[in-house]
Structures are given as C-alpha cells and as structure tokens.
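Report on the following structure.
Of the protein chains in this complex, one is absent; all others appear in place.
Now for chain A:
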Amino acid sequence: MLVLTRKTNESIQIGDDIEMKIIAVDGEQVKIGIEAPKHIDIHRKEIYLDIQKENNAAVGAGSLDILEKLSQQMKKN
C-alpha cells in the first residue's frame, strides 16, 4: 500500500479525475472530501462489506417454500 502524508486542505490526485482532499482532522476522525466521476461509486468500506455479506446470505438463504408461505400470508392480510 502506498502511504502518503498530507496536511489539512492538501489533496491526493488519483489518475486523471479523482481527487481526495483532507478537509479536517479532529482527534481520531479525519474528514475526507472526494471528487470523482459519477460512474465511480464511493462507499464506506464496512458498509460495502455488509452489503456483500447480506447478498451472499440472500442468495444462499431458504427455499421457495418459505416464499410460498410469505405469499400466502400476504393474501390473508
């Protein structure tokens, strides 16, 4: 991993069109501003990992029997 040292208001340029700027540093918290093209999705890493995990759980989960029961339940309501 490349490690660079930056101060507040200094930036890092990644490729032609991505800029990451240190906006503020407050104790353990660092506020980062990111400019990137709209086709690039930016996520908090742990949230992205959560979504991956849930998608894996979703495709592995349950049988269609459960969905049948769900569907029956909705007809009752």
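Please note the rule applied: contacts are C-beta pairs under 8 Å (C-beta built on N, C-alpha and C of every residue); 3 or more make two chains touch, one makes a residue touch a chain; residues count from 1.
Definition applied: contacts and distances are computed from a predicted model.
J.: Have a look at "Peptidoglycan glycosyltransferase RodA", "Iron ABC transporter", "Raffinose/stachyose/melibiose transport system permease protein" or "Flagellar assembly factor FliW" and point out the UniProt protein name belonging to the hidden chain.
T.: "Flagellar assembly factor FliW"
J.: Determine and list the chain A residues touching the chain excluded from the picture.
T.: 38-39, 41-44, 47-48, 50-59, 61-64, 66-67, 69-71, 73-75
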